[in-house]
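One structure, as structure tokens, below. Some questions next.
Complex shown without one protein chain; remaining protein chains in place.
Let's look at chain A:
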Amino acid sequence: MDEFSRLSLHVPEPAVRPGDQPDFSNVKIPKAGSVPRPEVDVEPETIRDLAYSIIRVLNREGEAVGPWAGLLSDEELLSGLRHMMQLRAFDARMLMAQRQGKTSFYMQHLGEEAVSCAFRRALRKGDMNFPTYRQAGLLIADDYPMVEMMNQIFSNERDPCHGRQLPVMYTSKEHGFFTISGNLATQYVQAVGWAMASAIKNDTGIAAGWIGDGSTAESDFHSSLVFASTYKAPVILNIVNNQWAISTFQGIARGGSGTFAARGLGFGIPALRVDGNDYLAVYAVARWAAERARRNLGPTLIEYVTYRVGAHSTSDDPSAYRPKTESEAWPLGDPVLRLKKHLILRGAWSEERHAQAEAEIMDAVIQAQKEAESHGTLHAGGRPSVRDIFEGVYAEMPPHIRRQRQKAGY
């Protein structure tokens, strides 16, 4: 008789499934203001706890508390609120436009608006993001024209990508937004390369890489940490943990213990977890990491703990894999409502002004949509030329592509 029984495979499962009561008892949330704020030149080994806690500024009452508070003025916070509201309104209209058949596909940010909108505020002109498909807030918060974003979504005659890219895969060098790939994690290591180049040229720009919780399983994530750590690249490595990689819960990529932030510890990279639904906390942590990078102190890894309220994309049905009311049970609340409450508490905002702003913002979004639609949508009106298929593969068109273009009649 063998002393060992037969082996069995462990496959992690989320706590609940459709039909069950939502349960976030496993998300340990520290009190707002309870996590210390180290100096930016801190030894990473001394702040290992920050990879397991959650940095929070806004408490349940809407007050900004603790050592990470007090960095933003009323005016800055009001513009931050406006950015988040604009992104939410933009999403709502574009989601509807997709349902109306005006484009093939859309991905919204519902519940995650604070992450990209607040982060953008910590960057300067000349810095570069290498984003995923869920950081359009970087563009909105940098005043990139909504009409241009919509032209891209509609693949119309004014589409900056000339109809070649999936909707929401924007590009803007001018606004520090690298062209988005549908392939996961590839951009993360490219961000490290960009940051290394800036350091090689003794420049001042820093880079930010973006990845979702699921994509941290890709080998490029680990390559990125190796390169960032080895060369002390001036890069901020962002992990947006919104709990779900399409239908797969975050435990599949993470395993049963630790946090995503903790992945940075083995590389000697300072790693922080932050409440991703707290605009003030996100900004404070992003600014800390940006300052480290600008002072040539190297990379920082940040995990944003948040929740994807909407579907992964317009092709996804979350009710098939998680309880319908799960988003309402999310313990870190709604980023827009939390900042609104804080601003009202500060005396800088009111319910009336908020309702008025909502209407104004929606009106601006609708106006932008009208203008974009005047240039065409995916199936109606102006479209990019068929000639655009053949242009831009190389700087100079080689003979074999020229022959194919001519064969196509262009």
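Heads up, the rule we're going with is that a contact is a pair of C-beta atoms (placed from the backbone, for glycine too) under 8 Å apart; a residue touches a chain by one contact, two chains touch by 3 or more; residues count from 1.
The rule we apply is simple: contacts and distances are computed from a predicted model.
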item	value
Protein that the absent chain corresponds to, by UniProt name, given "NADH-quinone oxidoreductase subunit F", "3-methyl-2-oxobutanoate dehydrogenase (2-methylpropanoyl-transferring)", "Aspartate carbamoyltransferase" or "ABC transporter permease"	"3-methyl-2-oxobutanoate dehydrogenase (2-methylpropanoyl-transferring)"
Selected residue (touches chain absent from view) among A:Y106, A:F119, A:W194 or A:W349	A:W194
Among A:V226, A:A329, A:A355 or A:A408, residue touching the chain not depicted	A:V226
Of A:M169, A:I211, A:A271 or A:L378, the one touching the omitted chain in the full complex	A:M169
For chain A, the residues touching the chain missing from this view	128, 130, 160-162, 164-165, 169, 171-173, 178-179, 181, 183, 186, 188-201, 205, 207, 219-220, 223-224, 226-227, 230, 392-395, 398-401
